[in-house]
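As you look at this complex, bear in mind that one protein chain is not there, while each of the others sits in place.
Right after this comes subunit A.
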Amino acid sequence: MSDGFIELRNIRKVFAGVVALDAMSLVIKPGEIHCLAGENGSGKSTVIKIMSGVYQPDGGEILIDGRTMPGMSPIEAIAHGIQVIYQDFSLFGNLTVAENLAMNVHLGEKRRLMNWRRTRAIAREAVARLGVELDLDAEVASLPTAGKQLVAIARALMSDARLIIMDEPTTALTRKEVETLFRIVRDIQARGIAILFVSHKMREMLEISERITVIRNGRKVAEGPTGDFDEALITRHMTGGDILNQPYVWTPPPGPPPAPRLEIRGLTVPGKCEDLSLAIRPGEIVGLSGLLGSGRTDLALALFGMVPGYKGEILIDGAPVRLRTTQEAIAAGIAYVPEDRLTEGLFLPQSIKRNMLATSYERLAPKLVIDRERAEEMTQGMVRAMQIATPTAEKPVMQLSGGNQQRVVLARWLLTDARVLILNGPTVGVDVGSKAEIHAKIRELAQHHGLAVLMISDDVLELVQNCNRIVLMHRGRFIEDLPAAAVTEETVSDRLKTFT
C-alpha cells in the first residue's frame, strides 16, 4: 500500500512520561507539496525531528521507499535525501554565502583543507540550481531574512535532497517574499523533490500544498487532498472546535462625541514619517498597515517615547504630552507591545510574575520596599483575567506557548493602567486558537475598558476582523483612512498592492 517516499506508521514518542506523539501517521509521496498543520505544541516539531533522525521513536515505524528504517540516525536521514530547513536556518552569520553553501559538501567529503576556489564553484552551482541571484561574497549576517532563507534552501538542494522539510518558513517574511518563496517551492517540486511545509497559517497552506495532514495533541486528526479542506475545516481540526469571526463594531456613545483618547497632529519623524494626523476615540480599534519601511513602526516608537526628536503634537485625552522617554510615555498612559515579543518585550528566563510586574514596580514600591502582597494579588488577578495556562505565576515565561507569552505582555501593560494600547504585529507567530483568544481580549479591552487601540499588522484579515477603521501608510504618510463600511479584505489588499 505504501506508495510514499517516506511514511510514518503509528509513531509514538514519550518525553519524561509526557506523550508527545501517539499513533501519528504521515505519508509523503515523491515530489508532492505536503502540509503538516497543527497548533503550537501539537507535536509538529517532534514529527520533524523523528523524520530527520534526531529523535528515535518509542513505537511505530518509519519507512523510506517502502523499507523500514529502524533506529534511523541524522546521517542516514540525510543520506536518504531528507533535509530540514530549521526556523533559524542554521546558518553561520559570520561567514560568507559561498562558504555557508559549500560547508556541508566539504564536511561530507571529510576534507582537511579548505579550497576556496572549489568553495566558490560549489556555491555558484548551488545558486544556479535554485535559479536566484545571491552575492556569494556577502556575509550571511548582512542578508535580510528572505535572503538567509534562500541560502538555507540552496544549501539543502546541494545534497541531492528528495524531501525538504520547511519549519514555519513564512513566519518572518513579508507577503511579497512569501510569494517568491512559493515560486521557488513549486520550482523545486518540478524537479521531483517533495516538500513538507510545516505551518499554522491556513491560507498559505491552502495556497501552496497538494495534500494536508492535520495534527492535534500528537495525533493525526485529518488527512486528504487540499481541495477537501477550507480554512474553517482546518481550524476545526487543529483546535477541535469552531472559532467565531465577527467583525468589530464600534458605535460612538450617544450625545456629543467623546474627546479622542489619543490624538496626533502633524507628527513628523525626520526621514521616517511626515505630517501624520490621527485621532482615536475611547473604544476604537484602529488598524494601521503598510509595507515594511512605510514608517508605521517609527510612528509607534515615537508614540512610545523612543524617538525624542519627533516634531508635532501628541494629545492624550485632550491634554498635550511630550514623550521624550518611555517612562514619560508610560506615565501618559501609553502601552506598546512590540513586534518581536521574544526579543523586545519579555525576559524569557524570568517568571511570569516578574514579567508582568516589570513596568509596575515603581507603583508597587512607593517607599522603597516592594509591596509583596499586592504584587502577588495583581499577578494572580491578571493570570486569571488573561486566562494564562499555567499552574503558577512563578513559571519562566520561556516555557509558555507563544500565545500565552503574548498574553503576559498584554497583562503587563494592563497593570500600568494604560489608556492607549499600541500593538505591533500582535499575533505574529501565534497559532490560530491563541490568536482568536488574543483578538477577543483586545476587543474586550477596547469595548469595556475604553482603551484606544492602534493595531499595526501585515495580516490584513486580522485588521479587517478586529478594527473599526483602517489607516494605510506609505512612504511615511497616511494615504487612506478607510471607514468600517469600506473595510473588506479585498479592498485593503488591493490598496496595499498598489504601493511599491
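Assume a contact is a pair of C-beta atoms (placed from the backbone, for glycine too) under 8 Å apart; a residue touches a chain by one contact, two chains touch by 3 or more; residues count from 1.
Here is the rule we use: contacts and distances are computed from a predicted model.
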Could you check which of "Beta-ketoacyl synthase", "FAD-binding PCMH-type domain-containing protein", "ABC transporter permease" or "ABC transmembrane type-1 domain-containing protein" matches the UniProt name for the chain that's left out?
"ABC transporter permease"
Touch with the missing chain holds, among A:96, A:239 or A:406, for A:96
Please identify which residue in A:65, A:125, A:139 or A:328 touches the non-displayed chain.
A:139
On subunit A, the omitted chain is touched by residues 75, 86, 88, 90-96, 99, 103-104, 106-108, 111-114, 116, 137, 139, 141-142
